[in-house]
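The structure follows.
A protein chain is absent from this complex, but the other protein chains hold their places.
So, chain A:
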Amino acid sequence: MSDPNGIGNESNPNDPYEINILEPGAVSFSRSQGGVFQGVVEGKAYEEMILFRIFPFQYTTKYISVRDAKGDEIGVIRDIDQLDEESRAEMDKELQLRYFLPLVTRIDAVKQKSDLWIWDLQTNLGPTRIVMRNLHEHMQYPSVNRIILTDINGKRCEIHDWQALDGHSRNQLKDVI
C-alpha cells in the first residue's frame, strides 16, 4: 500500500489526482550562490525549492516530494540514487539540512538527574546533549531496533540500530529502553 508504483503505472500526467512521479532525466538540482537549494524540473526553473521526505522514518533517500517555495508539490522523486551526480549530492545535502536528524554513533552516558534525563551523545554531526523530561514521551520506536530521541526543545537524534552500537553504548541503553 505504501508503494505508489502500482498506481503510478497507468498514470496520466495531467490528472491532478495523480502523483506526478518525476523522471530522473527531467530534473536537475543545484545550489545558488546564497546557499539556497534550487533547480530545474521538467523544463521549468525554480530559484527556491523545498524537499519533503514522504516517509521520513522508513526511507531517507527515497520518495522525496519536491515543492516550490510556497509549498506546492511539483512532483515526487522515487529514489535520489537515480539522479545525476550533482543533483544527487545537492539533494542529499539539502535533505540533511532540512531534516536535521543526527545519527547517534555512540552513547557516552545516560544520566538521570532529578526529573530530567540527560543523554550525552556522539553523532555524525558532532557531539551533542539531549535533555528529556521523561523517557516514555520522548523516545519513539519506528521499528524494532530504531530509536528516535526528542529533546525538550524539539531537537531530535536517531539511533539507527541500537543493537549495532558498541558495547558501552548498549550498556547505557539497557535499562532505558
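The rule we apply is simple: a contact is a pair of C-beta atoms (placed from the backbone, for glycine too) under 8 Å apart; a residue touches a chain by one contact, two chains touch by 3 or more; residues count from 1.
Assume contacts and distances are computed from a predicted model.
Look at the chain that isn't drawn here: its UniProt entry, checked against "Cytochrome c oxidase subunit 1", "Isoquinoline 1-oxidoreductase alpha subunit", "ATP-binding cassette domain-containing protein" or "Fe-S cluster assembly ATPase SufC", names it "ATP-binding cassette domain-containing protein".
When you scan A:E18, A:D68, A:D108 or A:D151 for touch with the missing chain, the hit is A:D151.
Note that of A:E23, A:E47 or A:D84, the residue touching the chain absent from this view is A:E47. Seen from chain A, the chain kept out of the figure touches residues 32-36, 38, 47-48, 50, 56, 71, 93, 96-102, 112-116, 118, 123, 125-128, 131, 133-137, 151-156, 175-177.
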